[in-house]
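One protein chain omitted, others in place.
Chain IDs A and B follow the sequence of writing; residue 1 opens each chain.
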Amino acid sequence: MDRETSRRQFLVGAAAGLGLGAVVTVVPAHATPQEMQDAIRKIVGSAPVTKGRVKLELPPLSENGNTVPLTVSVESAMTPADHVRAIHVFTELNPQPEVVTFRLGPRAGRARVSTRIRLATTQTVTAIGELSDGSFWSATASVVVTLAACLEDA
Amino acid sequence: MVALAGASFAGEIPLAERRSGYELMSRETRAMQDDDTANPGMLAVLEGGGLWARKTGAAGRACADCHGDARAGMKGVAARYPAYDAARKRPVSLEQRINGCRTDRQQAPALAYESRELLALTAYVARQSRGLPIDITVDARTQPFLDSGRAAFYRRQGQLNLACSQCHDDHWGRKLAGNVIPQAHPTGYPVYRLEWQSLGSLERRLRNCLVGIRAEPYEYGAPELIDLELFLMWRARGMAIETPGVRP
Partner (left out) sequence: MANALINVPDRARRGEIIEIKTLISHPMETGYRRSQLGARIPRDIIRLFVCTYNGTEVFRAELYPAIAANPFVVFSTVATESGTLAFQWTGDNGFSATETATITVD
């Protein structure tokens, strides 16, 4: 990670020497896996989180960390008595751990959502399904993220 | 990742072996391009449709007032650009043609290169050629510019002293850092590039490449860029327009 950071900063400096551009993206400071655990605690409190019932689909190798397609689904009949209330997604090495919270309910019909996320670096993504009975379930997926070969300056 | 190997010698890619960058992308990125309701480039096409119909400039004219319904009026147009402009005595890009209409016919100011509106209009016009084969006219008038573009493609330049052909003719399909090197056919422009997180023109992409090999990038609209664009489109002749493409 440090090697990649210094490579990008070196190339930024070299490009700056060509008198180009205004905005550059410097690899930002990362949050830590501990901060992710704290963010998850804020949602689940002291309840246990059990692996299972949640399926997290992400490409194992992303073509570009700026846009990574993600789909989360949770096994549930989605009835008023038994349904998914929310799906929370977290990362461990992005600048902040929260990615998105989807709020569902029995009117969803099925607990399956998709979006596109940003990943700052190779890391593991965690999805937590919150059920109407107050239980929490989880799944993880790892994604390899590489930097683009030729960087742009404006 | 991809078993296809680039040619092991310096030389033009045989016509039958040409592949759009689309074929070298991951399944997920291809899915993003294929679905018009999920392709971020379609947002620009949508906006372009609105601009097409909007009266503008001192002449108070919309593109639609002269050209009618773009689906018919603009069909095949993007597949022929860059095209020779008699007034300027040289080929011009689609963006330059659109700006020519704005200044000459609508009496409106030209749109800045890479501006949201110019990208939207260009994407909207080019979208009307989706699926059609690229068809660049080569005649006595365009030949010198095509030759100039070809020379640029094969010329080493920049601090890294690389020619376009060295990556895109000789090593396509192999990896450069984490990315697969494409053959560099401009079939999907303006393209939604994930690295940019926005739509951008072929000139923007060419300037990126020039920065990448540590060469001075030409200004937008520079003849060197248009000549290279002309050559790249000619090199991709017969391949289908994909606008709006999605690329990593």
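Criterion: contacts are C-beta pairs under 8 Å (C-beta built on N, C-alpha and C of every residue); 3 or more make two chains touch, one makes a residue touch a chain.
A quick note: this is a predicted structure, and the numbers were derived from the prediction, not measured.
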item: Displayed chains contacted by the hidden chain, counting the whole assembly; value: A, B
item: Touch with the omitted chain, as defined above, among A:54, A:74 or A:104; value: A:104
item: Option touching the unshown chain, where B:46, B:132, B:162 or B:240 are the choices; value: B:46
item: Sites on chain B contacted by the missing partner chain, in the whole complex; value: 35, 37-38, 40, 42-44, 46-47, 197-198
item: Contacts of chain A with the absent chain, listed as residue ranges; value: 12, 16, 21-26, 28, 66-68, 71, 91, 94-96, 98-105, 107-110, 112-119
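Operating definition for what follows: only the chains that are shown with their structure count from here on.
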item: Whole-Å separation of chain centres (CA-atom averages), chain A against chain B; value: 33
item: Contact footprint of chain A on chain B as seen in their complex; value: 25-29, 31-32, 176-179, 194-197, 207-209, 211-214, 216-217, 248
item: Chain A residues within the chain B interface of the complex; value: 14-15, 18, 20, 59, 61, 63-64, 66-67, 69, 146-153
